[in-house]
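In this view, the complex is presented without one of its protein chains, the others remaining in place.
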Amino acid sequence: MTVTADMLRSHPGYHGGVDEEALAACIDAVAECATACTACVDACLADDDPSRLRATIRADQDCADVCSTTATVLSRRTEPDVNVLRALLEACRVACRRSVDAAREHADRNDHCRVCTGAARRAEDACTTLLRRL
Amino acid sequence: MTVTADMLRSHPGYHGGVDEEALAACIDAVAECATACTACVDACLADDDPSRLRATIRADQDCADVCSTTATVLSRRTEPDVNVLRALLEACRVACRRSVDAAREHADRNDHCRVCTGAARRAEDACTTLLRRL
Amino acid sequence: MTVTADMLRSHPGYHGGVDEEALAACIDAVAECATACTACVDACLADDDPSRLRATIRADQDCADVCSTTATVLSRRTEPDVNVLRALLEACRVACRRSVDAAREHADRNDHCRVCTGAARRAEDACTTLLRRL
Partner (left out) sequence: MTVTADMLRSHPGYHGGVDEEALAACIDAVAECATACTACVDACLADDDPSRLRATIRADQDCADVCSTTATVLSRRTEPDVNVLRALLEACRVACRRSVDAAREHADRNDHCRVCTGAARRAEDACTTLLRRL
């Protein structure tokens, strides 16, 4: 079991009825996507010609920030507000989708874009799944 | 002029047609709200009985995180994606509204909740204004 | 292999001589600690009497923020500056130690403090190890 699932289970209460497994999976997927996007931005910057990767860099920068905040907010169980969760998961889904669209064009040439595309796709799916269960 | 407006004006291009004044005002308002919410969470925690302030603390924690990410994303002008901006501004608006609703109940007794409510209301308004101009 | 190790390996260059394994282990440990601390803060807030947990909450809040920034900075390989890395790893080590000291007092009663103490101890160790190899 991951630390995430361990922490969710040890919370004293205030669970608000969210599906525990979908929640833990989403937290881990968006946190992993944030890590992948941060590293992909950096790898793009080290490219021979970073100017050709501007759209990918921008998409990954935003995706890293939104995913990181989403992981943090989802990790809280006390006094949740479903409107905030929904709106943030929706923003996260959109940012992940943008990242997939921008990075996959370079997935053949850049291995880091390929790995990042995979992480962003999994995060997008995890947000979509969790949105359905809120 | 603020550093924010100064930086927006010195960007070499890729502006994407956003209203400069509304953008700078929104960045400053959400950054200020993040600062106010972080301090309000901390002041609530120092309260004689923090348990009565749980909903405010939670709302302010989320609002600080979402506002901080929104300020960061809005500060970028290169290769913007209007869908990401819209979804994030909408999430920020919802998080600010939640913070206003939770903190204003305590605004009479806690000065920090009063100041925080004002900052969150200004941030909510700035997001609403910018959303209309995107 | 984790996404972290995968991303580090796919970076086009600019490695700066850091021990790859210690780096990936440190990024994962501090990212996990950030997640654990965020959840622990929230679980402490849901306690019957959060006022008895103020020092733990504060320590975990700071530890989450510093660990999250450390994970982000360590994930970058392009044009590194060893002075920045050293100073940040040192700050992270201190924040993790503070978190261990504050949370372990409550580890017997609160399972979330026990899990968080373990994550903070692993993050502290990973920072110490990486500092030696920079």
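Read from first to last, the chains carry the letters A, B and C; within each, the first residue is number 1.
Throughout what follows, a contact is a pair of C-beta atoms (placed from the backbone, for glycine too) under 8 Å apart; a residue touches a chain by one contact, two chains touch by 3 or more.
Computed from a predicted model, the values in this text were never measured in an experiment.
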Study note, to complete from the structure: Omitted-chain footprint on chain C covers residues 54-55, 57-59, 61-62, 65-66, 68-69, 72-73, 76, 78-81, 83-84, 87-88, 90-91, 93-95, 98
Point to revise | Footprint left on chain A by the chain that the document does not show | key: 42, 45-46, 48-51, 54, 57-58
Check your understanding: Which chain B residues would touch the chain omitted from the figure, given the whole complex?
Key -> 3-4, 6-8, 10-14, 27, 31-32, 35-36, 38-40, 42-43, 45-48, 64, 68, 71-72, 75-78, 110-112, 114-116, 119
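To be clear about the criterion, only the chains that are shown with their structure count from here on.
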Review point. From the centre of chain C, which chain's CA centre is farthest?
Key: B
Practice item. Mind checking chain A against chain C and telling me if their interface is mostly the same residue numbers on each side, over half, or mostly different? Key: same
Review point. Closest chain to the protein CA centroid?
Key: A
Practice item. List the centre-to-centre spacing of chain B and chain C in whole Å, with centres computed as mean CA coordinates. Key: 27
Review point. If you average the Cα atoms of chain A and of chain C to get two centres, how far apart are those centres in Å?
Key: 19
Study note, to complete from the structure: In chain B, the residues touching two or more other chains are 54, 57-58
